[in-house]
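Take a look at the following structure, please.
With one protein chain removed, the remaining protein chains of the complex are shown where they sit.
Moving on to chain A:
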Amino acid sequence: MSDDGRTDPVLDCPAEETPDGQELITAAMRWHFSPRTGSPFWLERAATLDFDPLTDVKSFDDLRLFPNIVNELRDVRVEELIPRGLAPDDLYGVYESGGTTGAPKRVICTTDWMDRWLAFSQRHLDARGCPRGVNWLALMPDGPHIFGAALREGAKRSGGILFTVDMDPRWVKKCIAEGRGEDAARYADHLATQAGFLLETQDIGVMITTPPLLQRLAQDDRMVELINEKVRYIQWGGAHMDADTRHLFGTEVFPGVQLQGAYGSTMILGGSLERIDPPAEDVCVFDPFAPYISFSVIDPATGETVPYGERGQVVMNHVSKAMLLPNNLERDTAVRMRPPEGQMGDSVADVSPVATFDDQAVIEGVY
């Protein structure tokens, strides 16, 4: 190619188009494992792999050949992650994981990837009938977390003004891990108070927040009243929402508001959005932004894919020009669902953490 392979018809296809999954994978292997375009990180690791990504990785299933490299992203210099084929101004920013399991992991985001993700998100908002030109209120993590950046861009593109409330999820998780649940609750109160000032005084049509904060807002009758009066569309993400909570929000707390779930991770630079199902369908299915982002649901004991309708652990892949983040086993469990026609990989439903009713079997004492 004339520009040393810096542009590729598949990787650089228009953001409104969806490339074929196998073509995307083949093009991405060529990009990430060619000395002139790949990142130092992947080029160095290519030597340690017992397969050749250029010839052995052609399909979705082949992504499983890769080791899970996400733990290396805690220490690696971020420059090592940038594909050499990118121009300096292609980089949008550097983002980090939540940091719950030790030091945070880092990923890079390009302007091109942000465009693709936002086009996907906007297509979905439009399909849901989410109004354009209204203001957004985001009670979501910003700073090192990619959600904040994506929301800022998303609000702008849909023609609304974005209002934000600062939120540091790492502090909340630290409080909870230290058994300081009351501190986490105080922090939630603090965020809710700030949201209250905005909901009272501003025209908010779209709200983006987490299930725990939505639940905190639902405790306050005035907040519920304001949201029902002003907000037409709530997108939730960043934490699990169980089916009963979703049902109660939709039918009792915010009955006139569109509720839309998002399930993703910084480690895949985005994720999936809740499938638009007829209201009678009492299930929350997430379809990923395939083929760039793809899921499978496996039995962690065997590594085998579980049958449709059964619960397993979620494996996530990100394959784009910006990054290659394959075969990442997440801690979440989910029910494996049939994908929409043409989607690479699985869809997932009822994403949840491991259930606990009691801490452990109690032996001493009669209670």
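By our rule, a residue touches a chain if its C-beta (ideal position, glycine included) is under 8 Å from a C-beta of that chain, and two chains touch if they have at least 3 such contacts; residues count from 1.
The criterion applied here is as follows: contacts and distances are computed from a predicted model.
Among the names given as "Integral membrane protein", "ABC transporter permease", "Neutral metalloproteinase" or "Aldehyde dehydrogenase", UniProt records the absent chain under the name "Aldehyde dehydrogenase".
Of the candidate positions A:60, A:117, A:163 or A:249, contact with the hidden chain is made by A:249.
The chain omitted from view is touched by exactly one of A:26, A:111, A:215 or A:327, namely A:215. If you put the missing chain back, the residues of chain A touching it would be 181, 185, 215, 218-219, 242-245, 247-249, 252-253, 282, 355-359, 361-367.
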